[in-house]
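Below is one structure; the comments refer to it alone.
One protein chain is absent from this view; the other protein chains keep their places.
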Amino acid sequence: MHRDRFYTLSASCPDQVGIIARVSGFIAEHGGWILESSFHADDLTGRYFMRIEIKADSLPFLLAEFRERFRRDVAEPLAMDWRINDSAVKKRVVVLVSKQEHCLYDLLARWQSKELDIEIPCVISNHDTFKGFVEWHGIPFIHVPVNADNKAAAYAEIQRIFDDVSGDTMVLARYMQILSPELCDALSGKIINIHHSFLPSFVGARPYHQAYQRGVKLIGATCHYVTSELDAGPIIEQDVIRIDHSDSPEDMVRYGKDIEKTVLARGLRYHLEDRVLVHGNKTVVFR
Amino acid sequence: MHRDRFYTLSASCPDQVGIIARVSGFIAEHGGWILESSFHADDLTGRYFMRIEIKADSLPFLLAEFRERFRRDVAEPLAMDWRINDSAVKKRVVVLVSKQEHCLYDLLARWQSKELDIEIPCVISNHDTFKGFVEWHGIPFIHVPVNADNKAAAYAEIQRIFDDVSGDTMVLARYMQILSPELCDALSGKIINIHHSFLPSFVGARPYHQAYQRGVKLIGATCHYVTSELDAGPIIEQDVIRIDHSDSPEDMVRYGKDIEKTVLARGLRYHLEDRVLVHGNKTVVFR
Amino acid sequence: MHRDRFYTLSASCPDQVGIIARVSGFIAEHGGWILESSFHADDLTGRYFMRIEIKADSLPFLLAEFRERFRRDVAEPLAMDWRINDSAVKKRVVVLVSKQEHCLYDLLARWQSKELDIEIPCVISNHDTFKGFVEWHGIPFIHVPVNADNKAAAYAEIQRIFDDVSGDTMVLARYMQILSPELCDALSGKIINIHHSFLPSFVGARPYHQAYQRGVKLIGATCHYVTSELDAGPIIEQDVIRIDHSDSPEDMVRYGKDIEKTVLARGLRYHLEDRVLVHGNKTVVFR
Partner (left out) sequence: MHRDRFYTLSASCPDQVGIIARVSGFIAEHGGWILESSFHADDLTGRYFMRIEIKADSLPFLLAEFRERFRRDVAEPLAMDWRINDSAVKKRVVVLVSKQEHCLYDLLARWQSKELDIEIPCVISNHDTFKGFVEWHGIPFIHVPVNADNKAAAYAEIQRIFDDVSGDTMVLARYMQILSPELCDALSGKIINIHHSFLPSFVGARPYHQAYQRGVKLIGATCHYVTSELDAGPIIEQDVIRIDHSDSPEDMVRYGKDIEKTVLARGLRYHLEDRVLVHGNKTVVFR
């Protein structure tokens, strides 16, 4: 990520001759300074993807006009799905957590050091375990209990809070509840989960115990977008760690935490920096 | 692996107090010099595993007597499954291959340099692609065609050859046929396969294409013992390699080869050095 | 690590026939239940290393008597360097930190969740940046400023605090001062540092900038014991992460943090669980 203010253009469109020329020509015509650019043609589906960072003060107009001109001159003619974000506008990330601290501590350390340059308008939890810790950081903590009887109301409440604080992204930092399909659909492409297995292996509950039973020699974690189908959304990032026969399921849980928090942090960063473009049930990640 | 001749004792038995004392006491009593030793207690099943390398010339008797005394004084009282192998007796490894060269070249380079200090009494293939290459190395090449009509006969022939050349281990070095249950059972614990996915993900055919469809960010390979259930035998070794959205299934096939041959070579070495003890459908691997 | 109380015996001695028999015989004779055991013979120096976990309540005497008998019957005859620790006695770890939060947050999260089952009697820093954060956790925070004029006094003060709180281990969690040779010698084998390069490359200041200049394709971190020679003590653990031409020194600093905290936590755990035996300027690590 660059120091100076910049705009990030992310887009996809049907592939054809001249896309880069058209997009970069439009930018050059207005004196735009390209800091970073990535392109990808998906041969099998004929779709084209791009991500471009442009120095904000190299353009002779403000963001609103940039968007309007880009829409008119480039995006509509090329039938693009697109967005332009401004590095000066911090993303607002709502964190959901249950009783495990590793991902929460990790995210707050990154936020504290401005490594993750985001706003955290609140942390929501189905337990009050981390109320003091979160509030010590000056971040509001909202306890939304979830039980067999109140699920619909609880998820509606979470959605209301997310809207109320103008959330951009919801992070499930080892949140041990399964969100309602309504919530998944309403925030499609905005909810990021960390699953404690190397998907598609070991979907669902107690994946480390499943891994132990199967006798695998590596365990992993997967950061993915949440969809209404459990642990089946587009994968953003994965990693693994080596284990052996001497490791109990409890050891795996412990090793796994180190992978979980790292993979979540990487996946979240890619998402926040508009490096992830969803393509069906897969992702293009411009690292 | 040590330079001097040594015996390798591998054993497992029900756990109880004093196992190490009894085994090491027996060895010390006869002046045996322990070069390397590994022990593992499986807490959940109460079974105990060990592997010990003893300098051959430190013992006052020959291998046959060592085995006999060990059986009487240690193995039977402790109800052990056990074996003692002699580093001076080269294992005899029969290699099965189809049309892909990467594992075959890799194994023969390791054999040629004596990194794998084994005998290869023959290479068997359902194609004659590598006849010249194998024979140039002075290794007999046996073409056993397999088709829809002759499977039973073909596998019986392979088993006959394996017995005839006194094979210890059969390696499926990307052999693209599914062995018969009879052959799997007859050579249980002796057949090693390399599967081109990170099992248990992507069992069966075209795993890289399955991985491409799911959009995973790492692909892998698995070295395992062959059982009659496809790709479900005890796992010996696994590894992965990072891919991204720009990699086609063909790219994955190419990357995967590097993992396949390395994982196969590591798993095979563990097996040949008696580092692998099968425990149900899992393995203890004393690296 | 096991749930039940256990003793951990770590020892090294000149290699000879019968060491395992003697040690395990002694344990078995008293009914001791061995939970985990590791042995290593260093062929080049002829020194033997071991680590054994024994269930505490399987022995018919208390720790003091165990130590006394072991000393008399085993350790002295074998000329051992040895120690026996009790899992019921928590190690006391003094953490030193400067202005970067990643290792501190990481260690406190592990302590909070009891993943690291230790006492932290205090955190010492040359800055007061983390006073509030540390104290919120109920841990005393001691500000010991260090500047060009007071170094000798400052390090004497740190040593006094360490003694005063009965510290077992001192962790430099990105503490950006070079300790005095006196302190290094006084606490030899007790101070653990995390260096932000893959040693022996890039000793000293600004290793990520050195790595950038050289154009390496992986960067790393090294957890090691502190000696009076800068960044040259025995290495406990290392790891690396991939970078490429697009990563600035600042990006490397960011990536590096993820490796630093993980490598420090792993190295510290090995040390606390008595898995590390120093051997000259190297380590035996029984994982």
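Letters A, B and C mark the chains in the order given here, with residues in each chain numbered from 1 onward.
Please note the rule applied: contacts are C-beta pairs under 8 Å (C-beta built on N, C-alpha and C of every residue); 3 or more make two chains touch, one makes a residue touch a chain.
The structure presented is a predicted model; accordingly, all values stated were derived computationally and were not measured.
S.K.: Which residue, B:A56, B:V93, B:L108 or B:I142, contacts the hidden chain when the whole complex is considered?
M.R.: Going through B:A56, B:V93, B:L108 or B:I142 one by one, B:L108 is the residue touching the chain not shown.
S.K.: Using the definition of touch stated at the top, determine which of C:N150, C:S166 or C:N281 touches the missing chain.
M.R.: C:N281
S.K.: If the hidden chain were put back, which residues of chain C would touch it?
M.R.: Counting over the whole complex, chain C touches the hidden chain at residues 40, 42-44, 198-202, 214-218, 220, 234-240, 244-246, 248, 279, 281-285, 287.
S.K.: Under the stated touch rule, tell me which residues of chain A contact the chain that is not displayed.
M.R.: 2, 17-18, 20-22, 24-25, 27-29, 31-39, 41, 43, 58, 242
S.K.: Which chain B residues touch the hidden chain?
M.R.: Looking at chain B, the ones touching the missing chain are residues 36, 100-102, 104-106, 108-110, 112-113, 115, 132-133, 136, 246, 254, 257-258, 262, 265.
Just so we're on the same page, only the chains that are shown with their structure count from here on.
S.K.: Provide the C-alpha centroid distance between chain A and chain C, rounded to the nearest whole angstrom.
M.R.: 35
S.K.: Between chain A and chain B, tell me the centre distance in angstrom, where each centre is the average of that chain's C-alpha atoms.
M.R.: 42
S.K.: Using the touch definition from the top, which residues of chain A touch two or more other chains?
M.R.: Touching at least two other chains: 246.
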